[in-house]
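Omission of a single protein chain aside, the complex is shown with its protein chains in their original locations.
Moving on, here comes subunit A:
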Amino acid sequence: MHDSTVLGPQTSSAKLGRVFIYAILAFLVLFYLMPLVVMFLTSVKSMADIRTGTLISWPKEFVFDAWGKAWSSACTGVACEGVSGYFFNSLKIVLPAVLISTFLGALNGYVLTKWKFKGSDLFFGLLLFGCFIPFQVVLLPMAQTLGWLGLANTTAGLVFVHVVYGMAFTTLFFRNFYVSVPSELVSAAKIDGAGFFTIFWRILLPVSTPIIVVCVIWQFTQIWNDFLFGVVYAAGDTQPITVALNNLVNTSTGVKEYNVEMAAAIIAALPTLLVYVLAGKYFVRGLTAGSVKG
């Protein structure tokens, strides 16, 4: 870790530089915040207010009608029941998918570091490829498989897809974490007669909290934000919120209600924003640890 005082101001002319740095940073902060601010301001304006004002003008009056409409009566394609149902669809997909893929990732990581067998390293290498493939290359076969299994257009089908294609990442997370857990702990427990699962529950899992948090946050944001699998494998009332939002914004007929669109966009963004605010540190760690998924 380098000491940043080294690079600090040395002369008085450098103070001007400091002012300059802060000015640029302030401008950048505005650039990054602007879309969120605009979304919120638009969502609490009336349509008349939107037509007469500008993007960043303050609402004449704060009205939350658009929020109510977005939640329960806006049209997303054919249905006009708001995004609430789709919000819960996403929850129904994300919760089991995150739990299952995290649990399997933990078990896989445990085997790949503490119970290596001939070929297990090779397998790990092969599995990593799954982090890099563009999903377009598996879309069609999976569509057919889901049809055969009777899982097309179901929540269970999407859970299955997310578990399958999240596995490479969760395994990678846990494998890299368990590498740093001393193997002596495991061998000592083996001598004491502890079995495979006892060691997992009693020794590995209790020290895994940090990586579980990272993995859960990573999987949660990935699955909540997924659009590709949602749009291909779900139809009608099983669609996740991202697909519903896209339908609302892109296929609405008649007068476009920008305030409703912005309210719906914020609703779709809230869970992951909340995760980011509450667990930002782990969010960043997850991003940089599993950064290959993009």
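Keep this in mind: contacts are C-beta pairs under 8 Å (C-beta built on N, C-alpha and C of every residue); 3 or more make two chains touch, one makes a residue touch a chain; residues count from 1.
Everything below uses one rule, namely that contacts and distances are computed from a predicted model.
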item	value
Name per UniProt, for the chain absent here [options: "Copper-containing nitrite reductase", "Activator of (R)-2-hydroxyglutaryl-CoA dehydratase", "Fumarate hydratase" or "Sugar ABC transporter permease"]	"Sugar ABC transporter permease"
Residue among A:Pro35, A:Gly150 or A:Pro210 touching the omitted chain	A:Pro35
Of A:Leu95, A:Leu149 or A:Val284, the one touching the omitted chain in the full complex	A:Val284
Selected from A:Val44, A:Ala74 or A:Met167 as touching the chain missing from the view	A:Met167
Positions on subunit A where the hidden chain makes contact	1-8, 18, 21-22, 24-25, 28-29, 31-36, 38-39, 42, 50-51, 54-56, 104, 107-108, 110-112, 115, 117, 120, 123, 126-127, 129-130, 132-142, 144, 164-165, 167-168, 171, 195-197, 221, 224-228, 231-232, 242, 245-246, 249-250, 258, 261-262, 265, 268-269, 272-273, 275-276, 280, 283-284, 287-288, 291-292, 294
